[in-house]
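Here the complex is missing a single protein chain, while all its other protein chains stay put.
Which chain is which? They are A and B, in the order written, and residues in each are numbered from 1.
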Amino acid sequence: MSWDIVIGIETHVQLTTQTKIFSGASTSFGMPANENACLVSLAYPGTLPVLNKEAVKKAIKFGLAVNADIAEHSVFARKNYFYPDLPKGYQISQFELPVVNNGFLTIGDNKKIRILRAHLEEDAGKSVHGILNNQTGIDLNRAGTPLLEIVTEPDMNSAQEAIAYAKKLHNLVQWIGVCDGNMQEGSFRCDVNVSVKPSGSEKLGTRREIKNLNSFRNMEQAINFEVNWQIEQLEDGNEIVQSTVLFNPDTGETRAMRSKEEANDYRYFPDPDLLPLKITQEDIDDIRSTLGELPEVSIKRLVEDFKLNDADASIITSNKQTYEFFQSLISEGLDPKITANWIVVNLFAKLNDNELSINESPINKDQFVLLIRRIMDKTISNNAAKKIFDLLWDDPKVEVDQSIESLGLKQVSDSSAILPLVQEVIAHNQAMVEQFKSGKDKAFNALVGQVMKLSKGKANPGQVSELLKDELNKV
Amino acid sequence: MKNLSLKELNIGLSSKKFSSEELTKFFLNEIKTSNPKINAFITVDEEKSLQQARDADKRISQDNMNELTGIPIAQKDIFCAKGWKTTCGSKMLDNFYSPYDSKVIELFNQSGAVNLGKTNMDEFAMGSSNETSYYGEVRNPWNLDYVPGGSSGGSAAAVASGMAPAATATDTGGSIRQPASLCGLTGLKPTYGLVSRFGMIAFASSLDQAGPIAKSAEDCALMLKVMAAHDTRDSTSIKQNIPDYLKSLDNPIKGKTIGLPKEFFNDDLNQEVKIVLEQVIDSYQKMGVNFKEISLANSHLSIPVYYVIAPAEASSNLSRYDGVKFGYRAKEFKDLEEMYLKTREQGFGEEVKRRILVGTYVLSAGYYDAYYLKAQKIRRLIADDFKNAFKECDLIFAPSCPSTAFKIGDKTEDPVSMYMQDMYTISTNLAGLPAISSPAGFINKMPVGFQLIGNYFDEATILNFTHQYQQITDWHQKTPGADV
Partner (left out) sequence: MALTDKDIKKLSHLAKINIDSKDEEIVLSKLEGIIKLIDSMQKVNTDNIDPMSHALDITQPLREDVVTEKNQKNDFLKLGPESNEDYFIVPRVVE
C-alpha cells in the first residue's frame, strides 16, 4: 500500500515593530518579566485597543511579496478562550475578513505553494513553569506583540517540501524587513498539519497538528515521525483522531496533547472596540514602492547577469545581509564570480565555525575588497590569498599589500621566469610526461604541482598551465 | 447650596460667595446624613475630595477657572479613577484600586471639578433598578421603598436627594435616561463616540456611552461641554467639532418639527403616562413646534436584538475577570480550572452570570447565525428607521419609561419583565443616537419623564428644545419632600 503525504503549514511571524499591535508598550526582547506590560497588556477594566500603523504596513508588505490580494476592507475579531497568559480572555485576531488573501510561494522546481491567507493578531504572554511547586508564573511582556499568521493550503507532499517552504518563507520575511526570523526567540513559529491518504485517493485523511516547531531540524524530524506513525496506525486498522500534537526533540517523537476537552468553541465575532480596517490603493502603492527586489528576482539576476552557479546564487541570497554585502563588493568593480566564491567558501567557513552572522564579521571590508582585487590583477594566487585572509580574520588592522610584501607572496607571472622552471620539471619527470602522453590527465596536474613547488608557490598557476601545455606539445 | 444649579454654583464660587472647600464639605455632609438610607455612594474619600477642593480654590483665586472648577461632581463607579477603589458595583472589583484615570475623570480633573465620590450602580451596568449591586440596592429619594432606576441609580439618587449637584453616568440600554425619569432629573445619552470610553468599564462596547445626570438641560450642557472630547486611546471616539452647547440653548424652536412614533403611542402605553406626555406635547405646540406622526416600524424588535447583542459583547468583555491579574480570586481551588470556575461563580452576581451565559449561547457554534448575526441585521433595520424618520423631523418624541418607579423587589424574580423597562430607550442605543430624558410631571407623586431623540451629533438641538421646555415648566425644579 503506498501512501500520499499531505502537509499544510501555519506560521506565526512576529512583526518587527517598536510597539505592540494595540498599545504603545515596547516590544523590546529580553526585558525582565512584566516590564513591557502596560495597562492594555494587563487588560485592566476600561482599557481599549488602538491599531499600530506599522503592523498594518508590514502585513501589506508581506502580502505584496507573496503576490497576494490586499483586502480593501478587513475586520478584527475576538477569539474567545481562557488561559492565564491571555489577559483579556480573548485574543484579537482576524477571522472572516483577513488583510491578506490568496498569495503563493514557489519552491524547488517551480512548485507553487498557495498561501490561503495571512492575518494580523496579537501574541499571548508567557507562562513560566516550575516557579514553586504547582505554580506557574505569568509574564505579560509578550502579550500584544503583533503577529502575522500565514496559512497555506495543504499543498506540500513531503517533509522536504515542507522544509523548503518554511525556509523560503523564513528568508522572505527577513528579507523584506517584517520579521527578524529569530526562531530561538520565538519570532517565527510553525504549526504543521500532517495527514496521509492512500495514493491516488481523492479524500484527504484526518490531520493532526504539530505545534510550535522552532527549528527546521525539529520540523523535519517531527514530520517524518508523524507520517510514519500515522501510516502505522492506519495499516493497523486504527483511525486517526484529529488532535494537536507536540514534538519532543529529545525522543524525536510526536505525542497528542493530554487535553480531555473537545475542540474549543472560540465564538468568533467582530471586535466592537475596533472599526473595520480600510486600505486604499494608494496605501498599497506606497508600500509596494518600498518593497525592493525580492530574493527570487535577485537569484535570477545573479545567475543570468553575473553568471554565478545556482548553488552560489542561492547561498548569496539566503539572507539579505549577505546579498547586500555581495552587492556592495560588486559595486566597487570586483569580479562577481571570484567574489561569490570567496564569500561562499572562505568567509562563510570562518563565520560558521565561529557561529557569527555576516554582520558580525571581523574582517575589514576595505582590505577584503583589496584582497580580491589582488587576485583579480594576478598579484597573488588564490592560495596566497587564503593565507592573507586568515590574517585579516584574526586582526582587522592587517593590511593586504603590506602582508604580500612581508610574506613574499607576490605571484610570479612573468613567462620568462616560469619557462625555465617548466622545462626543468619536464626534464626531471619523464615518467609523469609519459603518463600524460598516454592519456592520464591527472599527470598534468601533478606536473603543475611540481612547477609550483619549484617556484615555492609563487608562480601564477594559470601561467604555469599555459606554458606547460605548450612545452608538452613540443615533446 | 443644596438646590443650586451648576451655573449658580459657578457664580457663587467665582464671586467668592463660598469656596470650593466649603461647598465640598457641604455635600460631604449631605452624604453623611442621607446616604445611609439611600445608599447612592459606594465610596467616599473626604481627604481626596477636600484636597481637590483646595486645589480648585487656588485656581479660582488665580482667576484660572471654568464652568466646573471647584464644583463637586459624583462619579459613577464605572469610571476608573486613579487611586480610587473602582468597583463597577461588583464583588469582582471590590479590592480594585485603579492604576489609572479614565478619560472622563481626566477631563473633570483638568477642569478643576472635585470628585465627590463613586456612586452605586447595577453590577457591571446590567440592570434597570440598581438592585443587582454587590453593595446593596439604592433607594429612590422620592419614596424609599421604590427603585431609582438603573443602572445609574446611584448617580440619579445622589442628585435627586441633593447629595450632589450633578453626576456622571452611563447608558447602554437606557441607564441614564430611565433613572433620570424615575428620579425627576435630566439625563443625556450622547451620540455613540462623542464621549471617550477609555477607562469606562465595558459592558457592551458598541452600545455604552457616558453622559451627565443633572437638574436641568443647562446643567447637562455644562457637563457635556467637559465630557465631549476626542481621545486617541479609544478607537471608537469621534473626531468632531464640538459646538458650544450653552450658546445654542436659547435658539428659537418655533416652526421646528418633532416626530411622534406611532409604535410608541399605541395601546401598550400606560394611560397615566400618556396623559402626562400629552401635556408635554401641548407645551411644545404652544411654543410653535409642529408634531408629525412617524413610524419606527422595527422598534418592537429592539428588546430581543439588544438582549442578544449586549450579553454577547458583555460575555466577552467580562472574560478578563479571571482572578489572574487583578480583582477577586476565590480562596479555595484545587487547580487552575477550578480557580476560574469558582472565582467567576463567587465574584459575579446572578444577573451578570445570567447575561454572560446568554451571551455565550448566542455566540456559540451553531447559534451565531440565528442569533448574533440576525440581531446585527435587524439592528441595521432599526437604525434605518431612524434615518428615514429624521428626514421628516428635527427630533423624535418618546416616553422615557413604561411607568414611574416600581417597588424594590417587584421585578427581581422575572428578568424579562425587568428588561421591558428599556422598551423606549434601547433602540437609540442600537442606532447610536443621542437622547435626553427630562422631567414631565408626576403620577401619584412619583416623577415621570419624556424623551427627545436627536440625529447623530445633534445634542445641541436636544438640549435647546429641553431647555426651552424647562423655561416654561418647573417640573425639573421639584425636589423630594417638596409638595408635588
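Just so it is clear, a residue touches a chain if its C-beta (ideal position, glycine included) is under 8 Å from a C-beta of that chain, and two chains touch if they have at least 3 such contacts.
The structure presented is a predicted model; accordingly, all values stated were derived computationally and were not measured.
Shown as candidates are B:13, B:81 or B:339; the residue that touches the absent chain is B:339. Only one of A:35, A:69 or A:470 touches the chain withheld from this view, namely A:35. Within the set A:142, A:267, A:320 or A:374, the residue that contacts the chain not displayed is A:267. Residues of chain B that touch the chain left out of the display are 96-97, 99, 191-193, 206, 232, 235-236, 238, 298, 301, 303-305, 307-308, 315, 319, 322-329, 333-337, 339-342, 344-345, 348, 353-354, 356-358, 360-362, 364, 367, 370-371, 373-381, 383, 414-416, 419, 431-433, 456. For chain A, the list of residues touching the undisplayed chain reads 17-19, 23-26, 32-39, 42, 50-56, 75-76, 82-84, 127-129, 131, 133-140, 246, 257-258, 265, 267, 270, 272, 274-278.
Operating definition for what follows: only the chains that are shown with their structure count from here on.
In this assembly, the C-alpha centroid of chain A lies 57 Å from the C-alpha centroid of chain B.
For chain B in complex with chain A, the residues that touch the partner chain are 79-80, 86, 88, 93, 96, 98-100, 102, 197-202, 204-206, 232-236, 312-313, 315-316, 318-320, 322, 324-326, 336, 340, 360, 363-365, 368, 372. On chain A, the positions that touch chain B within their shared complex are 39, 42-51, 78, 80, 82, 84, 87-90, 136, 138, 140, 265, 267-269, 272-275.
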